[in-house]
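Removed: one protein chain of the complex. Kept in place: all other protein chains.
Order as written gives the chain letters A, B and C; numbering starts at 1 within each chain.
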Amino acid sequence: MTEKIEFAPLTKKDFVSDQAVRWCPGCGDYAILAQTQKNMPTFGRKKEDFVFVSGIGCSSRFPYYMNTYGFHSIHGRALPIASGVKLANPDLSVWVVTGDGDALSIGGNHFLHTLRRNMDLNILLFNNRIYGLTKGQYSPTSEVGKITKASPFGSLDYPLNPPAVALGSQATFVARTIDRWQSHLASMMERAYHHSGGSFIEVYQNCLIFNDNAFESYTGADKLENVIELKHGEPMVFAKGTKGIKLDGFTPKVVSMDEFSLDDLLVHDETNLDLANIISNWTSHPILPEPIGVIYAINKPTYNEQVDKQIETTIDNIGPGDLEKLLNSGDTWVVE
Amino acid sequence: MTEKIEFAPLTKKDFVSDQAVRWCPGCGDYAILAQTQKNMPTFGRKKEDFVFVSGIGCSSRFPYYMNTYGFHSIHGRALPIASGVKLANPDLSVWVVTGDGDALSIGGNHFLHTLRRNMDLNILLFNNRIYGLTKGQYSPTSEVGKITKASPFGSLDYPLNPPAVALGSQATFVARTIDRWQSHLASMMERAYHHSGGSFIEVYQNCLIFNDNAFESYTGADKLENVIELKHGEPMVFAKGTKGIKLDGFTPKVVSMDEFSLDDLLVHDETNLDLANIISNWTSHPILPEPIGVIYAINKPTYNEQVDKQIETTIDNIGPGDLEKLLNSGDTWVVE
Amino acid sequence: MPKTTKTLDLAVIRFAGDSGDGMQLTGGRFTDTAAVVGNDISTLPDYPAEIRAPAGSLAGVSAFQIQFSSKEIHTPGDTPGVLVAMNPAALKVHLPELIRGGTIIVNADAFSKKNLTFAGFETNPLEDGSLDDEYIVYSVEMNKMVTHACKGMDLPAKIVLRTRNLFALGILYWMYDRPLEPTENWLETKFAKKPEIAEANKRALNAGYNYGNTAEIFTTRYKIEKATLPSGTYRNINGNYATALGVLAAAEKANLKVFYGGYPITPASDILHAMSSWKQFGVKTFQAEDEIAGIASTIGAAFAGNFAVTATSGPGVALKSEALGLAIITELPLLIINVQRGGPSTGLPTKTEQSDLLQAMYGRNGEAPMPIIAAATPGDCFFAAYEAARVALKYMTPVFLLTDGYLANGSEPWKIPSLDKLPDIETNLIDALPDGEESFLSYQRDAETFGRPWAIPSVAGLEHRIGGLEKKDGSGNVCYEPDNHHQMTVIRQEKVNKVVQEIAPTRIIGETSGDLLILSWGGASGTARSATEQLQEEGFAVSHVNLRWINPLPSDLKDILKQFKKVLIPEINNGQLIKIIRAEYLIDAVGYNVVRGKPLRASLLIEKAKEWLG
Partner (left out) sequence: MPKTTKTLDLAVIRFAGDSGDGMQLTGGRFTDTAAVVGNDISTLPDYPAEIRAPAGSLAGVSAFQIQFSSKEIHTPGDTPGVLVAMNPAALKVHLPELIRGGTIIVNADAFSKKNLTFAGFETNPLEDGSLDDEYIVYSVEMNKMVTHACKGMDLPAKIVLRTRNLFALGILYWMYDRPLEPTENWLETKFAKKPEIAEANKRALNAGYNYGNTAEIFTTRYKIEKATLPSGTYRNINGNYATALGVLAAAEKANLKVFYGGYPITPASDILHAMSSWKQFGVKTFQAEDEIAGIASTIGAAFAGNFAVTATSGPGVALKSEALGLAIITELPLLIINVQRGGPSTGLPTKTEQSDLLQAMYGRNGEAPMPIIAAATPGDCFFAAYEAARVALKYMTPVFLLTDGYLANGSEPWKIPSLDKLPDIETNLIDALPDGEESFLSYQRDAETFGRPWAIPSVAGLEHRIGGLEKKDGSGNVCYEPDNHHQMTVIRQEKVNKVVQEIAPTRIIGETSGDLLILSWGGASGTARSATEQLQEEGFAVSHVNLRWINPLPSDLKDILKQFKKVLIPEINNGQLIKIIRAEYLIDAVGYNVVRGKPLRASLLIEKAKEWLG
């Protein structure tokens, strides 16, 4: 339900709750919160129709700060809780805020299944590659060899690649953005809002206390050298148009635009699953720029739509349920 | 540890336990069990070094019938239990038998994480696309619209594609085979046994009570028309050499070998992740033949190896632990 | 040979055979016929954990017991008087429970050398005389009989032989003088698309009946008259279906939609199955990836205004326990149903047990109290579910409903309730800021129930946030203040205590004082009732109380307990309710605890009671 309804337009302030924000000063979460509060009014929807659901983690405190309906739940379970909200009332715009630990460690199974069902939720995963709230253990997205309190000799687990997990789970919308790329972040949220089905956005988020500068190369002075913005139907250029990506078989190569023209470059097609898989494997690549933007987006009926449709069809076919009749169905007999 | 040790060679009988097998007569599980009991002796390893771990489901009764160490655990948890076994004693050959519900529904998170860690386990997933033991509800691999007791109007969930999930989880070995393709099944087990790291084999298995003939087209008279055996480094031919697969961009096409030669065909490369992703998306394809064989296999240090190495290195560096010293470390003082 | 007819008060019969022999179906038909005839009935299906263990194996034996009577009965009977054994394994497994002098009807054709060995018989008990002294044995060549009956139908032998169970059923219909029509009608509907199968089964049924009628060997028929049940329209119902209906009825009455989120598990899955068939009622079912997602989805749905329900069994409750804590602290209305089975761990998944009571009471971290209600009979599951729903919605709390494998699959005649007569259901839904409030206080309570307002997303002006952290009394904001936490801890307990006002005065079966009170809960209530009645008949000063609400306990219970010299608590566990009762009332109650995966036996409970009666 993305149609606009007539009511007094809202502003950012309408989405700011009365609760004091309690992240560490300088935490990347602040930027995402501010952007979200700014974005929501642009959707032209009543604020009582928004629900923010989260699990547990620093990131998961998010709902307290949004002046909408909100649910700060338990570790890892935001997605099935949000699914229940959406199924109960499909007219709501349901947003899930979760962390790399919350969504991918303890909550990994729900991530998998919520996406495969194409449940119409907007999922913002704040990936800081660390457990913030529990004071800095490595997370499933931490790089190998990470020294933390729980891995004083370096962690051994290979990291998960969230877009790859999402694609392997049959997600219909997979995107990535960065806390400090504010307008990009805004555009990804907007795309997610308008996508009908499960929208997954990975947001690189800096935890300055336990994993500072994890994304420095994507937000620092050199950022344009190290990041590529994916745009549907457009050739893959980056570094202010000086570099591009070319495919050699399935293997991407960085090429200089001095030597190649736009026509030589790989063109992004966000509806191509095979390409999306290839792109998602560029994550943290030693040579390739980090892809941000919509990696994959296709249309497929949502789970919640289908649930409603099945109910409607049944009622069309056999009429609305009659409880008295149901109670009295089967073999009955009368005792006088 | 795949080196052979000197001892009296074992036979299938050595691997048959004294417990009566309790699957429905005709269940595909029988064929897999028989093949496993036949295969084990060929690995030239003592039977006390094998451990079979399972969750709950019809398939998960498997360990009772193997005369090795065995653990029939709880629903969905076979993989972390097996991980504990392997970590505690990395010299064991640890096999996990699980079902589509056990591994991918309740156990999905462990599937994800066990594979990403490259824990050196051999995982046999008996995929019958149904919950057998609980008497026939749809499973996460059931096709959309499936009529079961829990979905009398047809199921709405899009199915998971197990190889795609495995690849999205960073698996290092992904294969598929079919209960009734006995020698193929045997060769896949052998490959898994020799693969160092997490080996995932999806086995299509017929549940004749609740989902009979789910794989009929791959096991019936036409099977060679409908299945393609992947072979590393070889062009993709099937249907007794009369048909082949050609890539058009990323899109595979079935071609007639009357019109094309082997050189025109796509060549399987089991070490190419992008290709593996493409192949895994052929699952249950309306036109393409079902791929079986090793879809993907690469070498990467295993988690369990690394754990041991970290311990060894530490002992090399600082010597073996001295508890007395540890107890007395930090600020201490003496009270007379 | 002339046949005589004896009139009996009641009979207990058991059908036993291989998993493939259709014993559950046979029992079901006999039950429905007994119901239509007007008997009171109580049934006990008993099937193996394997879907279909190897034919002829002991593990593969499936059984169905029914007690039917012209009087009010409360259990499926301790031990059968008639055992139908379709193969040697069935005889082997069930013979020990047949009463001495009981009747055995076997399919002689199944007593092959192979089957006998498989069942562990060294000689054929039909031939070695081992049964003859103690039992009346009818050895019938059923294979041959049904083959005869279906002659000329041109059906494969395999299909014909599958009608054996109907043949056996026919014999019993003759023995107990039952009409064949209900079964014939049922066959016609069931096999509407395969009329030849219907026909074969009908022939077998009639052949069995006629065999009883004409064969020289059967001499006596039994007549069991109509029971005098309260007037009304009846149907036969099992516990799981009754539970599902109770949920639906409550939602309809509260004008809410049902949301069911869960994961299949024996013996609770049938609740999911029933729910998923009710699309026309707008019931939404969500078969989640696991139990945690199941309950999590219900918490979300409850937040968004559905009447949310989940059902599972013990291992599933374990998994749901963290989320239950969340439901408690967020004070959302929710119904969680535990169809208990044998534990610990996977235990005996298809058997009944009452061993999850203390899990329901205490199986969560922190002080996390919630109301617990237990159903007493299959039909009572409806009312218990309805009541649980009513309390959940009125008090804004998750409520536990405990049933068990026996109640779930057992059945009894059920007087169909009239919807108007069911109590009204209040909710705490609000659609605007309460008068005089400036900002919405999501934890401002109703004084009577301590229920908090149920403000669901999409209601303007009531936007608020809830969650698992401790909340400020009143505002519901996150609050770490020490005194507030203490206060909220007490309030959450108080809220559960307040449910006591919903509990009807305790019904005492028998005198209000005496030598012994048998205090039961849940599925043990039938046995306790039967035992009590018999003890009373024998002149003992025994009464019976069955607890419906276990948390909180009824306010009149304390005084009742004091009026008896001794309190005996029968449970299919190692002593759970007894711990609660002893701690609460400091009385030296004693337990009768038999954990065999089956309903307790009235006869043994009586023995135990007599120990205390001296």
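Throughout what follows, contacts are C-beta pairs under 8 Å (C-beta built on N, C-alpha and C of every residue); 3 or more make two chains touch, one makes a residue touch a chain.
None of these values were measured; they are calculated from a predicted model.
Here the chain not displayed is in touch, across the complete complex, with A, B, C.
Looking at C:140, C:329 or C:462, the residue that reaches the missing chain in the full complex is C:329. Touching the missing chain, out of C:101, C:120 or C:344, is residue C:344.
Residue B:74 is the one among B:27, B:40 or B:74 that touches the chain not shown. Within the entire complex, the positions of chain C that touch the omitted partner chain are 48-49, 59, 313-315, 317-319, 321-322, 325-326, 328-330, 342-349, 351, 353, 355-356, 358-359, 361-368, 467-470, 480, 482-483, 485-486, 489-490, 492-493, 573-574, 578-580, 582-584, 586-588, 594-598.
Listed here are the chain A residues that touch the chain not shown: 20-25, 56, 58, 74-76, 105-106, 108, 131-135, 137-138, 140, 149-153, 155, 157, 209. For chain B, the residues touching the absent chain in the complete assembly are 17-19, 46-51, 53, 56, 63-64, 66-74, 77, 79-89, 91-92, 109-110, 112-113, 307, 310-311, 314-315, 318-321, 323-324, 326-336.
We take it that only the chains that are shown with their structure count from here on.
For the criterion of most C-beta pairs in contact, the winning chain pair is A-C. Between the CA-based centres of chain A and chain B the separation comes to 30 Å, rounded to the whole angstrom.
Taking each chain's centre as the mean of its C-alpha atoms, chain B lies 39 Å from chain C.
Chain A and chain C have centres, each the mean of its CA atoms, that are 44 Å apart. The set of chain B residues that touch two or more partner chains comprises 105-106, 108, 140, 153, 157. Counting partner chains per residue, chain C has residues 279, 289-290 touching two or more of them.
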